[in-house]
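All protein chains but one are shown in place.
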Amino acid sequence: MNIKEILPLIATILAFSPLTITFFRKTNPCFNYEMLAIKPYLWLIFIGAFYELIFTSFLRIPSAYWFTAYTFLEFLALWYFFRELLGLRYMYFFKGTMFIVIVGFLIILYYWEYNIHTTLEAYLLVPILLFVFISSFIWFKDLFNKEIISLWIIPSFYFISGLIIYFSGGFFISLLYDQLKIITGLSETNWLVFVSGLIIMYIMITIGVWKGTEKKP
Amino acid sequence: MLKLALVDDHKLFRKSLAALLGTLEGVEVIYESDSGKDFLSFLKENKDVDIALLDIQMPEMDGYTLCGKVLNTHDTIKILMISQLSSKETIRHVMQSGAHGFVTKNSEPEQLELAIRNLNTTGFYLGPELGSVLKDLMLFQQGGNELQPDSDFLSDREKEVIRLICRGKSSAEIAEELFIHQRTVETHRQRMINKVGAKNFIGVIVFALKHNLLDVEDLS
């Protein structure tokens, strides 16, 4: 096995860890609402990793459909997370984004073709990426109004940092994947950038979950 | 007729004090004001004030300073300090200033009368405030360089004089009791003051108490 295969494997394994931790440790009451908000996303990446492992790696079923669906589900989970985190003040923002993305998703389904599906997903990623960035920005802004002693103890800090890094790193690769696939050999290497981003994000989320929980008495 | 002067910046109190003192026999208030400076100018013209009652807390010139200045030019005047304060610090300061006695503004009129009479006869007044504080002061004062004097630092005669003075006897009465001249009594007093290095007789008493030459019980 070379690095091209190890890294995705590591990413898949790491994807299991956040949710698993929540089974073995109980939530720190201070961060209750944050942990509840991230739960759907944790489930998603767990199931995603599960799917990858079983269906794709073992059974070698093409994952194209799954990727497209995953992109949308990912948006839903993150939409839920940020909505819980930011509160009711930004309802218009959330409703608007949801509307745009649903419309975008339907359009993509309409034009869906196997060859270009990654590029289509990348188009969908544009509003999603903006959504993540803007929500993170709002969260950071609101943070200053509160009396926070240290950012490093808040689980959400890790979640959001992880998400930002992952989405920034993964955007262009998704956009240019189909192009790069034509230019052979390079796509796989470049895909590793994406996988690395994924690994970093999973690590951050794991740390966040760890910070947000405490030992079961 | 005892001639009294009052200096206190609290006008209402001063007037009430003047009224009260006016009811005492053989006492006349010949001067009252709220300013130490005015009092000093008054003294330049009129020398026959017997007792001056000075308030401690005054804006222009406080009681201690005024006391010092008065005694500088008129050392026959007996000074009675009045104040609302009665802390150890205040009393210690009073004793250091050379005043001859101290009463609080809250004192009973009987005590005030006693103070004035005593000032007249014995030349000083040790009220209950001073008495109770003296004991603490003896323990409080850290006289590091002071050597314990010999028990015969003060002669027996001098000790007798102190005791009789503390009981409120005037020089004339002491002279009678000890079969000596009144002038001798005065000399004893002055000599004791010089020996001890005090400003007035109260200092002698404090000294005597501190070095166990006298007991607190000897003070009535």
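By written order: A and B. Residues from 1 in each chain.
The rule is short, and it goes like this: a residue touches a chain if its C-beta (ideal position, glycine included) is under 8 Å from a C-beta of that chain, and two chains touch if they have at least 3 such contacts.
The rule is short, and it goes like this: contacts and distances are computed from a predicted model.
Peer 1: Absent chain per UniProt: "histidine kinase", "ABC transporter ATP-binding protein", "maltose alpha-D-glucosyltransferase" or "N-methylglutamate dehydrogenase subunit A"?
Peer 2: "histidine kinase"
Peer 1: Where the complex has a chain not shown, which of A:7, A:73 or A:176 is the residue touching it?
Peer 2: Selected residue, touching the omitted chain: A:176.
Peer 1: Which parts of chain B face the unshown chain closely enough to count as touching?
Peer 2: 10, 12-13, 15-17, 19-20, 22-23, 57, 84-85, 87-89, 105-106, 109
Peer 1: Considering the whole complex rather than only what is displayed, give the residues of chain A touching the chain that is not shown.
Peer 2: Given the touch definition above, chain A has residues 136-137, 140, 143-144, 147-149, 151, 161, 164-165, 167-169, 171-173, 175-176, 179-180, 183, 186, 190, 193 touching the missing chain.
We adopt the following convention: only the chains that are shown with their structure count from here on.
Peer 1: Counting only Cα atoms for the centres, state how far chain A is from chain B in Å.
Peer 2: The computed centroid separation for chain A versus chain B comes out at 92 Å.
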